[in-house]
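A single protein chain has been removed from this complex, and every other one stays in its place.
Order as written gives the chain letters A and B; numbering starts at 1 within each chain.
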Amino acid sequence: MTDRSQSCGGSCGCKPEAETVDESRRGFLAGAAMAGASVIAPGVTLFAYGAGEAQAAGADPKKRWGMLIDVSKCVDGCTGCVTACQTENGWKTTGRPATDPQWIRKVTLRDPKTGATKSAPIMCQHCAEPPCADVCPTGASFKRADGIVLVDRHRCIGCRYCMMACPYKARSFVHEALEDQKPHAPRGMGTVEGCTLCVHRVDKGVAPACVEACAKSGGAIMFGDIADPNSEISKVIATYATMQIRGDLGVDPGVRYRNL
Amino acid sequence: MANIVYTECRGGQRFWMLFVGLLVLVAIGGLSALYMEHNGHIVTGMSNEIVWGMPHVFAVFLIVIASGVLNIASLGSVFGEMHYKPKARLSGVLAITFLVGGLAILVLDLGRPDRLTVAMTNYNFRSIFAWNVILYSGFIGVVLAYLVVQMTRRWAKFTPHVGLAAFLWRLTLTTGTGSIFGFLMARSPYGSAVLAPLFIAMSLAYGLAVFILIRLALESSASQGLGDELLQRLMRLLVIFVGSVLYFSGVFHFTSIYTAWRVDWEAYLLLDGGLYTLLFWGLYVILGTLVPMVMLYGRSGISRTREIVSSVLVLVGGFAHIYIIIVGGQAYPLQLFPGYEVASSFNDGIVARYVPTLPEIGLGLGGTALALVLAMMAMRLFRLLPKGEGESYADAA
Partner (left out) sequence: MSERSSLERLILVVSVLVMTVLAGIIGAHAGEVPLPSVPKATGGSCVAPPDVMRRNHMSMLKHGRDLSVRQGERVEGGRLTGCIDCHAVSDGKGGQVTVSSPQHFCRTCHDYAAVKIDCFECHASRPEQAPKATDASPDTPSSALAALADYAKEVAR
């Protein structure tokens, strides 16, 4: 075997002591940690939802992240949450709705009897029993320990069975080649994607982008740990009547709606 | 009947011309797949609403045929109908090649066909799809074993056992294929256990029709007599099978009509679904079911034209039927808010549009051609066809 490295003559001659490896990495990582701590400030409602320290060990099985959408506060014609999601996760519409990514969409409902209209955002409902994860042949669709339903695109083969199984039309297939994706939101042609509940933000203790945007224009979306009876969101769910879309299917969505 | 002498297909000009023609189709299929892979699915008519399109109609059609065509062999070694025994080898080979053709389409339509190894190393056992991967590859293995025991003197005594295993395996396989749709509880056009027996009935009918057509084609090109009496039996079977598809289809739609949240879909499909209604009544029910049944029912004479026309009609109707199940079922909008009129940027509440593009059809035809090319190669290389079969059958009778 020939070693083609330029900085190092032999393949084993310059193999460092484990300690050296550690030391250099520690320096690198300490720097990264400091940089992290200093830029946290602009984030809204940091750690207010109880994430943070616990996240070190990964998704916490004692938590279940969820949302409560108050339809009466959702302004018809407002697409703040959709725009925020697009900006945060880097997906765009090209005017071809059938093949465009649709991580979140505003649906207008009209009661034909009274003529009354309502509007509400629909995205991945982060089911407790996600049909997408059940049907996925490779286990690419899965539910994290804290209830967030994701697509592991390292395993996704693009069979689209999850899209057949999803009751909410919440998943999209990437039909075209992409470039310059957001570093924290990888997406690629030939794989399936959907709302991640802004998992990269939640893991840092920051609320999803749509929640943050909605807070500025109506405050219809609440986010939090629905498994914790003392969380804000659980208290509201306990007090008022809320519903789950297609609750009859028994998939127990983590996104609830109020005044629908 | 004691000694059936088998022979290869001798070829000849028509054989090779057809072979080259099919190879061209296979090449077109390959190029279509490359084109789709390179540009992404944007070059197909499929979308986030019609996620499975023409390639899947072809693939399911071929897979259903594959399991059905094996029944000729099963009739011989499982049900003791010795008249069918000379057909068993061809039946087994066709089962394998049609399955390979169908799977090739499915795999090449994946968003990431290059990750096939991922699909083979990561199994989610809650997924009927993952089970199907095992059922499909196992089917090829079992049928290969079936062929080997049939074709070697030494292991010939195992034929009934391996034949039974193959028969049970094919029933499971078609149940699995039907369950792909049967397990989709959220969509009104699917989510019914009846889909599994419906798919089995479809496999019996369409598999038999394909077998009859291929045997008749061989008869004319290489003077391999099928035997008139046997042909008559097969046609009678075809009537029964086509009738049972209609029966299960009827049960399926009647159950849906009696389910409150599904009745909208049934009204759409059966009355005002435009193309889908036309395909259902015109192609599937009338041309693909009633016409061939009337043509064949109670006829004692044999007319090659009638057999060919009725088998072709059954297949055309079958293709339309699968198209309605797969594409029509997705086109109908998901009901998220019963009782409300909905509108959104993602066509909520609107029937999805689907126009297949050329690469999709090319891929489907390519897979079908692949099944036939492989079958022709097998016929040329191995001794699959009984020599002077017509006479040997007459002797036995």
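What we mean here is this: a contact is a pair of C-beta atoms (placed from the backbone, for glycine too) under 8 Å apart; a residue touches a chain by one contact, two chains touch by 3 or more.
All figures in this text were calculated on a predicted structure; none of them were measured in a lab.
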{"item": "Contacts of the hidden chain among displayed chains", "value": "A"}
{"item": "Residue in contact with the excluded chain [from A:68, A:149, A:206 or A:220]", "value": "A:206"}
{"item": "Chain not shown: contacting residue from A:165, A:189 or A:237", "value": "A:189"}
{"item": "Contact set of subunit A toward the excluded chain (per top definition)", "value": "3-8, 11, 14-16, 18, 20-22, 24-29, 31-33, 35-37, 39-40, 42-44, 46, 52-53, 55-59, 87, 142, 144-146, 148, 150, 152-154, 179-184, 186-191, 199, 201, 203-204, 206, 209, 212"}
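Everything that follows uses one rule, which is that only the chains that are shown with their structure count from here on.
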{"item": "Whole-Å gap between the CA centroids of subunit A and subunit B", "value": "40"}
{"item": "Partner subunit A, residues of subunit B touching it in the complex", "value": "37, 39-42, 47-52, 110-113, 115-116, 118-119, 122-124, 126-130, 132-133, 180, 183-187, 330, 334, 336-337, 339-348, 352-353"}
{"item": "Subunit B contact footprint on subunit A (complex, rising order)", "value": "82, 93, 97-100, 102, 105-112, 122, 131, 133-140, 154-161, 163-169, 171-177, 189-192, 245-246, 249, 260"}
